[in-house]
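For this view, one protein chain was removed and the others were kept in their places.
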Amino acid sequence: MNIPLQLDENRLFPSDSRERTIARELYDSVKKLPIISPHGHTDPSWFADNECFPNPTELLIKPDHYVFRMLYSQGVELSDLGLKNRVNPEASQVDPRDAWRLFAKHYYLFRATPSRTWLDYVFKNVFSLDSVLSPETADHYYDTIENALKQDDYRPRQLFERFNIEVLATTESPLDDLAHHRKIMESDWQGRVITAFRPDNVVDPDHGGFNDNVDTLGKLTSEDVSSFTGYLNALRQRREFFKQHGATSSDHGHPTPATADLSEAEAAKLYQTVRAGGCSRDEAELFRAQMLTEMAKMSIDDGLVMQIHPGSYRNHNQSLFENFGRDKGADIPLRAEFVENLRPLLSRLGNSKDLEIILFTLDETNYSREIAPLVGHYPSLKAGPAWWFHDSPEGMKRFREQMTETAGFYNTVGFNDDTRAFLSIPARHDVARRCDCAYLAGLVNTGRLSLNDAQEVAVDLTYNLAKKAYHL
Amino acid sequence: MNIPLQLDENRLFPSDSRERTIARELYDSVKKLPIISPHGHTDPSWFADNECFPNPTELLIKPDHYVFRMLYSQGVELSDLGLKNRVNPEASQVDPRDAWRLFAKHYYLFRATPSRTWLDYVFKNVFSLDSVLSPETADHYYDTIENALKQDDYRPRQLFERFNIEVLATTESPLDDLAHHRKIMESDWQGRVITAFRPDNVVDPDHGGFNDNVDTLGKLTSEDVSSFTGYLNALRQRREFFKQHGATSSDHGHPTPATADLSEAEAAKLYQTVRAGGCSRDEAELFRAQMLTEMAKMSIDDGLVMQIHPGSYRNHNQSLFENFGRDKGADIPLRAEFVENLRPLLSRLGNSKDLEIILFTLDETNYSREIAPLVGHYPSLKAGPAWWFHDSPEGMKRFREQMTETAGFYNTVGFNDDTRAFLSIPARHDVARRCDCAYLAGLVNTGRLSLNDAQEVAVDLTYNLAKKAYHL
Partner (left out) sequence: MNIPLQLDENRLFPSDSRERTIARELYDSVKKLPIISPHGHTDPSWFADNECFPNPTELLIKPDHYVFRMLYSQGVELSDLGLKNRVNPEASQVDPRDAWRLFAKHYYLFRATPSRTWLDYVFKNVFSLDSVLSPETADHYYDTIENALKQDDYRPRQLFERFNIEVLATTESPLDDLAHHRKIMESDWQGRVITAFRPDNVVDPDHGGFNDNVDTLGKLTSEDVSSFTGYLNALRQRREFFKQHGATSSDHGHPTPATADLSEAEAAKLYQTVRAGGCSRDEAELFRAQMLTEMAKMSIDDGLVMQIHPGSYRNHNQSLFENFGRDKGADIPLRAEFVENLRPLLSRLGNSKDLEIILFTLDETNYSREIAPLVGHYPSLKAGPAWWFHDSPEGMKRFREQMTETAGFYNTVGFNDDTRAFLSIPARHDVARRCDCAYLAGLVNTGRLSLNDAQEVAVDLTYNLAKKAYHL
C-alpha cells in the first residue's frame, strides 16, 4: 500500500489557531536563515574529497545510531544492517539493499520519534519521494536514492551549499592530523568546515589506549610528556594547531561534570599516578576533574569556547561493544550533578569574563534545578541546547519551559544538531526553528512576551546566539 | 444540596476543538475493545466463590488505599473507616454506614484526583447514581449501592463479564496454593482469571518471615532448601505450578532495581549467609540483586515475563504499620536508578531474545533519562506504563511525552490497572484509553503522526501490546 508522504506545513506549531498563526509568522521570518552548526560529528573527509555517497544504507542507516538502536531493541541484528562485527566480520557482509528492506520493514517503530520526522524530511525534501517508506516502497526508495546519489548535485559539497550551511564544525581528537580540514581550507571551495578540539582520549585515564595516546601526543608536539608541564604544553600546542584549522571550541565528554582545583604539585603527582597505569576509579575521576580546570585556564588564554557534555554511560552493552565498537546506540544517560561538581573550577575561574563554558546535560532534572540558576548567575557559564535524546520536540519544549524563566534567552546558545547524519542537518534545524517559534508564540499569546520581542528573539535563537557563543 | 453527577463525554480530551475531534474519533474506535488486565491485586476468591459483595464500605473504601490515605492525611482515623486495628481491634468496630458517611463528608478532598474520576465513573456507570456524593446524598448512595450488591448481576463474575474483561491477572506468593484459581479453572465459568508469580516473601531477606517462608517453600516442593541449588529448584517448581494456573508473568517488588551476577559459589555462599539470619543491609540487597538475575535465567527457560516494580519505601509510617499492617497508603516512592543497577543482569542476559523484562518506576525522572534509552536499545527490555501515583491523566501524559520520542510505542506494553479495587477497573482503562487518544490526537494535529498511523497505534496501546508483552 502506497501512502502519500506529506509534511504538514504547520507541523510542530501550537494547536490553538491564534497561537499557530503567530508561530507561522515567526517561523517564516527565520526559516531561510543560514545554518550555523557549531557542534557535530560529520566526517570531514566527505567535504575534503567530495566523493559521491555510495548507497542509501551507507548514507542513512550505518552512521545513524538513532536508527539502528531502535531496530536492535526489537530484535534486528546490527550485522544484518551491515554494521561491521569485528569479531565475526563475515556476518556483516550483507547486501545493502537487504539491509534497507529490513529498515523499511521496521519503519513503523519510529512513529512519533524525531528520527521519523528527520527521515521523512530528507526523503521528501532531498530526494522528492512521495510515498511513505514501507516494505512495499522499500525498493523504490532504494533505487531513487541510489540514483540520486550518483548525481553531482548530491555530492557532499553541493549538498552543503544547498542546505545553506554557513559553518559546520566537526569534532576531532588532538591526535588527528586534520588533513581533511587542511585540504578543504586549501581547496578553492568556499564552504566553512572547521574542527573542534576533543581531548577525551588524552585526558581520560579510563579511555582505552590513554597512555599510548599521550605518548603519541608527545611525539606529535615534541614535548616531553613525562612531566605534567610537558603534557600541558603539548595540549596547548595542539589547541593552537586546531585553531589554525578553524577550531573555535573544545569539547569534553566526561562521565560527570566533576572539576577540581589541585595545587600544581598535587596535579603533577596525580599525572604521574595515572600515567603509571592502574590508577583507582577515584584517581581517574580526579584527574579528569583537574583537566577540566586546566582546559578552562587554557581557554582563557587562547579563546577556545569550552563545551562540557557529561553524563553518558558509554558502551553500556558489553558484548555489543566487543563485537561492534563504540557509538552503537548503547550509551545510556546517567543522573548528573553540576552544583558541587563545578564549584572548584568556578571558585577559581567562574567570574572571569574571558571564559565561556557551555554546559550540556542528558539529565533533564538539571535544567531548572541547577543549570538555569548557574548560568543565570555566573558570567562564564552558558547553557547548551537540549541534547541527544532530548533533541526532539518535547525535549526542546521542556528545555525552554524549564530554563527560560530563570536563565532567560541570553544565557543560552542557540541550536546544535550534534549529528553524524549529514543529510539530517537541515531537518534538525527546521525542527528546532519550529519548536522555538511555537514556544515563543505561546508566550506572545499568553501575554508574556510582545510580538516585537518575539521576532527579535526568534532570530537570536536561530542565528545570532550560536554565532556569538561559538565565536563564529 | 444535590448536584447532578455528570461525566463529560469529552473528558480528558484536548482543549483544542480540532484536536478534540481527532481524539474522539480515535477513542470511539477503541472504547469497546475488551479489557486486558495483565497485572493487578484483586482477590481471586471473589471470582472463585462468586459471593455478593457485602456493602459499599467493604467494597469501595476498605480495599482502596488511594481513598483512605487521602482521608487520613486530613485527620480521619483509619479505624473510623472500619480498617482493622490489630493492636486495638475494638476501635474498628464501626457501622459501615457511618464509615461511608465519613467518606462522603470528605469527598471534596478528591477534587481533581484520579480517585474522584474513577469513583464518579463507578457511581454513575455501575450504580446509575445521578447526584454527586456529599454528606446530603451519603445515605442515598449507601442504600442504592447496598441494594444493588444484593442483585445477582452485581456478583463478581457477572460484573467481570459486564466489564468486558478478557483476562485478569491477580498476584500471589509462591506459598499460595492457588485454590481459588483452580476452583475457577475447574468451574463451568469461562472467565479467565490467572495468577502471577510474586516471590518477594521468599527472595527478600528483609521481608518479615523470610526464613520461615523459605522453609515452607521447601516443604511445599519437597526440595532441600538448605542448599542454594535446592532453593532454586523449589522456585522453579513453584513457577511451573503457577504456569499451570495460568501465570504468564512473575513480579518483583524490590526496594531498588539492583541486579548482580555472582558466580555460583558466591551466590551459594550468600544464600547461606542470608538464611543464617542477621545479614547486613548490603548483603540483603546483594541477595535480592542476585535473585533478579536468577529469576531472569528461569524466565528464559520457562517463558514467564518478568516485571520489576522497584522503588517504594514500604510502610514508611511505623506506628500505622504496627497498628494496621501493610498497604495502608504509607508507601512512599524513592529515587531510583536503573543504569548501573541493571547492568550486571543485562551484561549477562540483556541481548537474549527469549527474555522479556518489563520495567516500572515511581521516579518519573527515570523515564527520559534511563528507561526510554534502555528499552530503546536492549531487546530484552520493555517499559511498563505509568504506575501507581502516576496512573493519572497528568502522569500518563508525562509518561508518553517523556518516553515516546526515544523508545517509540513498541517498546511499551499497554496499560496495567494494578488495582485492588475491582469496580474501578473499567474506569481506569477508560482513563488510559482517553489519555492515549488525547496524546495521539496532539501528535496528529501537530503533524507528527498520520491519522492512519494513530488509528493503528490506538488499538495497539489499548489491546495488542498488552496481549503480546504478557504472552496472553
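A and B are the chain letters, set down in written order, and residue numbers restart from 1 in every chain.
Methods note: a contact is a pair of C-beta atoms (placed from the backbone, for glycine too) under 8 Å apart; a residue touches a chain by one contact, two chains touch by 3 or more.
For clarity, every value in this text was computed on a predicted model and none was experimentally measured.
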Which of A:146, A:337 or A:430 touches the missing chain? It is A:337
Among the options A:330, A:346 or A:362, which residue touches the chain absent from this view? A:346
The listed residue (B:33, B:94 or B:109) that touches the chain absent from the view is B:109
From the list B:363, B:418 or B:453, which touches the chain that is not on show? B:363
Out of A:375, A:396 or A:435, which touches the unshown chain? A:375
Can you list, in ascending order, the subunit A residues touching the missing chain? 14, 16, 18-19, 337, 339-340, 343, 346-347, 350-351, 353, 365, 368-370, 372-379, 381, 401-402, 404-411, 442-443, 445-450, 452-453, 457
Identify the residues of subunit B touching the omitted chain, counting contacts across the whole complex. 3, 6-8, 10-16, 69-70, 72-75, 108-114, 117, 132, 313, 316-320, 329-335, 362-365, 389-390, 392-395
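In this section, only the chains that are shown with their structure count from here on.
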Chain centre separation in whole Å, for subunit B relative to subunit A (CA means): 40
